[in-house]
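Structure first, then comments.
Of the protein chains in this complex, all but one are displayed in their positions.
Entry: chain A
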Amino acid sequence: MKKSMRFSNAFGKFMFYFGNIIIGIIFVSPLIWMISASLKPEAKIFANMDSLTTFLPVQASLSNYAEVFSRLNMPLVFKNTLLYIALILVLDLLVNSMCGYALAKFEFKGKGAVLNLVIALMVLPMEAIMLPLYIEMSQLGWVNTLAALVIPFVAKCFSIYMFRQFFCDVPDDLIEAAAIDGCSPIRTFFQIVMPISKTVYATVFILDFVAHWNDFMWPFLVMTGEDKRTIQLAVQSFFGTQPVHYSAIMAALVVSAIPMIIMFIFMQKYYVEGIASSGIKG
C-alpha cells in the first residue's frame, strides 16, 4: 500500500515535469525557430522542414543581421524609438505620480470629480477617439513629429490609479513630520515621498515601457515618414519590402525583441509584480 503510494507520487512528479517540459517546448518552439532561422542562410531556412533539425541553426552566421542593419537604417530606428520612449516615460512618471499623489494625500475642491474622471476614462479605448485625435494632431502641425507620439499619451489613467494606490499607503506621520519641519507640500513630495517610492515608479516604468515599445497602431497613423519610423513600424514595413528575405525578416524580429528581453532581465521583479498587482486591485 505504502509502496504503491510512493510509486504513484514519484510517477505523479515525473508526469508533472514531463507535462511542463512538453508544453514548455511547444510554447517556445516558434521563438526558437525564429532565432534559428535568423542565423541561417536564406537557402537553408526551408531546406529541412520535415525534420527537427529545422530548429537548429546550421551554417550559422550574422550576415542576416548585417542585412537588416544596412537595409533598415537600424541606428535611426532605434534612435527614434528610444527618444520617443524616454521622453514619454519621463513625463508619464512625473505627471501621473503628481496627480496620483494629490488624489491620495491632498484635500482640495474637485478631488472627487478628478478621481471619477480618471476612473471613468480608464475604459475609454484609444481606437474610439483616434480619428478626431488625428485631426487634432494635424491641426496642431504635429503629424510626423515626436509631439504627436508623446504628448497625447503622457497622462494615463491607469498609471495615475497605480500611483494613487501606492501613495495612499504612505504613512501620514511622515508627511506631517516634514510639514512641522517647515517643508512645503511640494518639496515634501519631491524630496521625501518620491525617494521612498522607487518600487511604484519602477513598476509603472516597466509596464509603460513595454506598452510603448510594442505600440503599433498610433505610431502607424501619425509617423508616416520613412525616417520617423519606430521599431515596430520598421519591422512591419520590412516584412513587405522587396526583396523578401525570410532569414533577414527573422533577424529583424529578433533585433526588435532584444531590448525587451534586456528590460525583462533587469526589471523582471517589477514587471511581474505590476501585472499581478493590477489583478489583485482591479
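One rule holds for everything that comes next: a residue touches a chain if its C-beta (ideal position, glycine included) is under 8 Å from a C-beta of that chain, and two chains touch if they have at least 3 such contacts; residues count from 1.
Criterion: contacts and distances are computed from a predicted model.
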Answer for the undisplayed chain, UniProt naming, from "4Fe-4S dicluster domain-containing protein", "Cytochrome c oxidase subunit 3", "Sugar ABC transporter permease" or "Protein translocase subunit SecD", is "Sugar ABC transporter permease"
Where A:10, A:90, A:168 or A:275 are the choices, the one touching the absent chain is A:275
Touch assignment to the omitted chain, from A:153, A:166 or A:270, lands on A:153
Of A:102, A:162, A:204 or A:223, the residue touching the omitted chain is A:102
Across the whole complex, the chain not displayed is touched by chain A residues 16-17, 19-20, 23-25, 27-28, 30-31, 33-34, 46, 49-50, 54, 95-96, 98-99, 101-103, 106-109, 111, 114, 117-118, 121, 123-125, 127-136, 151-155, 157, 160, 179, 184-186, 189, 213-214, 216-217, 221, 232, 235-236, 239, 246, 249-250, 253, 256-257, 260-261, 264, 272, 275-280, 282
